[in-house]
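Note that one protein chain is taken out, while the other chains of the complex remain in position.
Let's turn to chain A:
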Amino acid sequence: MIKAHGVSWRYGANPVIDGVSVTAQPGRVLGLIGPNGSGKTTLLRLLYGALRSPTGSVTVDGSALTALSPREAALRMAVVVQETGGETALTVAEMVLLGRGPHLSTFQRTGRADHEIAARCLARVGATHLGPRAFGGLSGGERQRVLIARALAQQATHLLLDEPTNHLDIRYQHEVLALVRGLGTCSVVVLHDLNLAARYCDDLVLLGTGGVAAAGPVDEVLDPAILEPVYGIGIKRLDLDGHLHLLFQPLEETVA
């Protein structure tokens, strides 16, 4: 469980996140949604400690994040960031094996068990065939899957992903999120696409200007009455075959 209480961050004089509290429940997928510039990525970075909030606190399974060493934090939280490292000359296999780093002591090299875990994680994202290839030579979608494999190889108790569906075609968008959901670990996902959020998240935090506009189970947050003022777009909600779908329409057209 990751719990943030009253965290803030400002870029220059401009507060992006101001006294925000969120909780990622064990075994559930929490989606962070909101329009551009609402601070989704900033909030995620506060959760995994790349940014240290001057106010409030972040706890992971009850321990204060500030009290954990970087390595202890890496054993509890695996993160898929947007920085891809596309210039690296590492192979895909080496990239995934880096995820085993937090489990190894300084003088230890990766062993057979680590290689098996890495191979399994590559297989899980359907990237086994990429193993020996140079990471830098992959397409955006292939890279994204490899980075997710690395996060899986880290075998942390929490998984955080910053727009993991970027660069992925529609099939892999669903496969990756279904995979995350199927893990059963406490996950936090920054998502742009509200329909993906509707399908694969349990809980949602909707960020508006400066703070949380709504938080709760998917069903409650994805309410057109809540979403429309935050996104500034007309939204129609459909329930089809037990799944929630959102349709969008510019507001002017609705008025006209």
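Assume contacts are C-beta pairs under 8 Å (C-beta built on N, C-alpha and C of every residue); 3 or more make two chains touch, one makes a residue touch a chain; residues count from 1.
FYI, contacts and distances are computed from a predicted model.
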**Study point:** Per UniProt record, name of the chain withheld from view ["Ferredoxin-type protein NapG", "ABC transporter permease", "Aldehyde dehydrogenase family protein" or "Peptidase"]
**Key:** "ABC transporter permease"
Point to revise | Option from A:2, A:16, A:43 or A:79 whose C-beta touches the chain left out | key: A:79
Point to revise | Absent-chain contact - pick from A:1, A:104, A:230 or A:244 | key: A:104
Point to revise | Contact residue for the chain not shown (choose from A:37, A:137, A:182 or A:232) | key: A:137
Review point. Given the full complex, what residues of chain A touch the hidden partner chain?
Key: 48-50, 69-75, 77-79, 81, 83, 85, 87-91, 93-94, 97-99, 101-102, 104, 106-107, 109-110, 112, 115-116, 118-120, 122, 128, 131-132, 134, 136-137, 154
